[in-house]
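The complex is shown incomplete by one protein chain, all other protein chains being positioned as in the whole.
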Amino acid sequence: MSQQEKLLEIKNLTVHYATVDGTVRAVENLNLSVDAGQTLGLVGETGAGKTTTVKTIMRILPVPPSIIKNGEILYKGEDLLKKSQKEMRSIRGEKISMIFQDPMTSLNPVLTVGDQIKEAIELHTKVNKRKAFELAGDMLETVGIKRDRANDYPHQFSGGMKQRVVIAMALACNPELLIADEPTTALDVTIQAQVLELMKRLKVQYNTSMIMITHDLGIVAEICDYVAIMYAGEVVEYGTREDVFLRAQHPYTKGLFTCIPDMYSDDNRLIPIRGLMPDPSNLPSGCKFHTRCDYKCERCEKEEPSVVEVSSGHYVKCFFALPQNVASSKVSVKMPV
Amino acid sequence: MIKYILRRILMMIPVMLGVTIIVFTMMYITPGDPAEIILEDGATPEAVAELREEMGLDDPYLVRYFRFVSDLLHGDLGTCYAIGQPVFDRLVQTFPNTMKLAALAVLVSTTLGLLMGIISAAKQYSVFDNVAMALAMMGNAMPNFWQGLLLMLLFSLWLGWLPASGFSSFKHMILPAVTMGTSSAAIIARMTRSSMLEVIRADYISTARAKGQVEYRVILRHALKNALIPVVTIIGIQFGRQLGGAVLTESIFAIPGVGKMMVDAIKARNFPVVQGGVLMIALSLSIVNLLVDILYAYIDPRIKSQYK
Amino acid sequence: MNNTTNTATSQTLPVYKKRGQGAEIWRRFRQNKNAMVGMCIFLVLVSFALFAEFIAPYDPIEQDLLNIMQTPSRQHILGTDELGRDIFSRIVYGSRISMTVGLIAVGIAFVAGSALGVICGYYGGILDNVIMRFVDILMSIPAILLNISIVAALGTGLQNVMIAIGISNVPRFCRIIRASVMSLREQEFVEASRAAGAKDLYIVMRHIIPNCLAPLIIQATVSIGSSILQCASLSFIGLGIVPPTPEWGAMLSTGRDFLRKAPHLTTFPGLAIMAAVYAMNLMGDGLRDALDPKLKN
Partner (left out) sequence: MKRKKMSLVSLLLVIALLLGGCGGTGGETGSGGESEPVRDTLIVGMDREPAGLDPTSTHVTTAVMIFNNIYDTLLSFDNEMKIQPRLAISYEQLDDVTYKFHLRKGVKFHNGEELKSSDVLFSFKRLYDIPAAKGQVSMIDPNGFECPDDYTFVLKTTEPWSALPAQICSSYLNIVSEKAVTEAGEDFNRNPVGTGPFQFVSWTAGDSIVVERFEDYWDEKALLKTINFRIITEATSRVIDLESGGIDIALAVGVTDIERLRENAATDLIQFNHTGIRYGAFNCSKEVFADKRVRQALNYATNVEIIRDVLYDKGIGAMPATTSVIPILSGRNTDLVQYDYDPEKAKALLAEAGYPDGFSVEYNFLSNTKNTRLGEMLQAQWAEVGVELVMAPLESATLTATLNAGEHDFCTANSTYALGDTIEGLYSFYHSSMHGTSRCRAYLSNPEIDALLDEARVEKNEDKREQLAYEIQALVHEEAPWIYIAYEYYNVGLLADVQGFKPAPNSAHDFSCVYIAEK
């Protein structure tokens, strides 16, 4: 066992989609890992393969279009891809659970909220119906919803409240890993803050490790311990929050930061990254980012860069990646306290 | 909810009134004289004139219509020209048979339709999907009187499993119900398939799966219940089709139902029976539609709250 | 909303081939195998209807009383009927009748239904209520009983059968049109055009009808099939097409008395009806998937 057992380790995972217009290479030999009790931020534009990755972990990708080419997903040393459906079912919801993006549609409109949480509990704990309903009530209380609302239907809750219900459902069986796929994107800012606050509190209370998918760097700064920047199906930069925020080296990561308005600097022009996400069905050769990179050279177009560990735990996939002692970052970002 | 049901029942009254007007006018303008049919061979001109007078067939349109409606309000549907039996008794004898048949036919078409719809949605683009849909549509495309005869040949004559005609036991109802049911199974199957496809892609299905729920329960408990909502309305409409389909099926399988009675009545210009029959059918259809809407609210809580 | 990153536009937009909407629908329709099968059967039947004179080997009405009810043989590929007429020729000519009944009956229902539907949907108010109650009444009487009473009132014959079937299909079209018109009425582009001073008729013709063509075409295709079935049912009760005009329903109906002795008298007209209705259903479905992309997934 390595020094601290990795809760989850993804080794060169490759997932493609066979669609009418050709195969889409959504994830290309991705490597990632999450330690127990830690929160990993997975950042990238839409279409970078974030959702595909986490859905593959949960094994809920619809098989006809998606094909898992190769790679392993080790959860406490066991490869989830080899597990049978029956075994996966005992993991889903109990060991690993997931929250989806749009609270409006992630609750079954024809079942009461209490029933849906009760279902999660009954699936994994041997309790009778009444006890399960009671536990469901407790979960609602923990996420700040009065217990007597358990018999209401989803359409009787606001967006924020619904997301709380979803969180309650996900944490009902006290999972070790919680995957949140852009949990707050569909909510407006004030509600977003409340939900994030709740998730931080519960993370500590239940000591759950978490994978937070987002394209909002504000959330990453507030809640994540480690950050992985994904681009076109692979991780281009990985490190602690400080590594990525303060010592980002990959041009794409730096580009992400230049797009955010900075309250403290009076420079009012935002510098967007040129171009759009490449078409996943015909990805560029060499470094996939070279079509939009300002620092690109011929080598970038032909060869694929290997991953360089610029400092302990800080990896960058770029030819210009320099080990830590030399680099100087041009960008300074005030860390919100 | 009760208020909504009352309002719907009140709304039925103008529709029923409209039905009486349409049916009465239709019968009024139809050529052919019931008196002559009753007299058959004894139809000498004077006898016909005398009978017409007796039956009040010579009165003007409005007089006859209001007599018909006033009788109706007193619960008297008039007497059947042919047999002289009150129409109400004839309906009491024949209507339950047609309703039983139509209900069984709807059951057949719903079970067939739902099964095929769910399976072909779950196994989309597979061989089964195309075969199921093709078969369902074949059932719909086949004229049901021809299908009835062929089924009778196969199951009653060659296999001897089921009685060919008549209506005394449950076994008598299987063949006619299947004949009528297959024609609307296609529509229900297609509707279920498309609404299932839509529902299967919804997030709450992934949530259910993410909870570790076993697949068939995800399909039945989560997907099907949501997919049923648009399908329920189709089933309501199918009931009307089945009543129509019953007309031919009843004559093939010699079933004493309203359908067959109506066809003979229209041909014999048996006005009271036609008027009574159509009213009863229209009433039952409206009631079925109301039941479907209530079922609709029961299945979809979002609509129930609107009705409060 | 929250701050989303890089919504930059850029020159290297991948260029999609500019496809006309029609071509797109045809591409999706072509991909649906079942729909293509339906289309082929439909084309065969239409060619039967149009070129009956050339395709049919014999005159459909010419009797040959010496060899009646012959089973299929070389001269008569589908055999001869109860009066010695060639069944294949009668089916070929029969497709002309059935197609005409289907098209004209649906035409009547399409025009009348749409007119009523647009008036109800667009104007609403008491007019809408009255017409819709009338439609409810028609819907609450099974189609076949409606057909029988109309034919009994107007008398048998091709023309009256078409009118009867047409009338009994009006409610279906009226409801579909009304639903889509009511939803379209609220759309911004209709209000915009009204704001630009367009008259109601113009709005209806220019904006509303083109947008609710999709459900209409689907319903029309399926209704052609059901009209052929209804015509056959009328013939079965003896109220359908006047002999000796060859019509599938009448052939099936007269053939049923010889079901045991000469089954081919009923099998081929029955199959013809099935093929026509089946083709219509398949095409209807294909159109539904093609015109309604949401379902394509």
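By written order: A, B and C. Residues from 1 in each chain.
Please note the rule applied: a residue touches a chain if its C-beta (ideal position, glycine included) is under 8 Å from a C-beta of that chain, and two chains touch if they have at least 3 such contacts.
Everything numeric in this text was worked out from a predicted model, so none of it was measured.
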Option touching the unshown chain, where B:Val15, B:Leu77, B:Met133 or B:Leu149 are the choices: B:Leu149
Looking at B:Thr20, B:Thr94 or B:Asn140, which makes contact with the chain not pictured? B:Thr94
Option touching the unshown chain, where B:Ile237, B:Ile252 or B:Ile281 are the choices: B:Ile252
For chain B, the residues touching the chain missing from this view: 31-34, 36-45, 47-48, 50-51, 54, 82-85, 90, 93-94, 108, 111-112, 115, 118-119, 122-123, 128, 149, 152-153, 156-157, 160-167, 170-171, 174, 215-216, 219, 251-257, 260-261, 267-269
Which residues does chain C use to touch the chain missing from this display? 61-63, 65, 68, 82-83, 152, 155-156, 238-239, 242-244, 253-254, 256-262
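We adopt the following convention: only the chains that are shown with their structure count from here on.
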What pair of chains has the most C-beta pairs in contact? B-C
Distance from the CA centroid of chain B to that of chain C, rounded to the nearest Å? 22
Could you tell me the distance, in whole angstrom, between the mean C-alpha positions of chain A and chain B? 54
Distance from the CA centroid of chain A to that of chain C, rounded to the nearest Å? 52
So in the complex, which bits of chain B are touching chain C? 14-15, 18-19, 22-23, 26-27, 29-32, 130, 133-134, 137-138, 140-143, 145-146, 149, 153, 186, 190, 194, 197-198, 201, 240-241, 243-245, 247-248, 262-263, 266-267, 274, 278, 281-282, 285-286
Under the stated contact criterion, what part of chain A meets chain B in this complex? 55, 58, 60, 64, 85, 88-94, 97-98, 100-102, 105-111, 119-120, 123-124, 153, 155-156, 166, 169-170
Per the touch rule, the chain C residues reaching chain B in their complex are 33-34, 133-134, 136-145, 148-150, 152-153, 155, 225, 229, 232-233, 236-237, 249, 252, 256, 259, 266, 270, 273-278, 281-282, 285, 294-295, 297
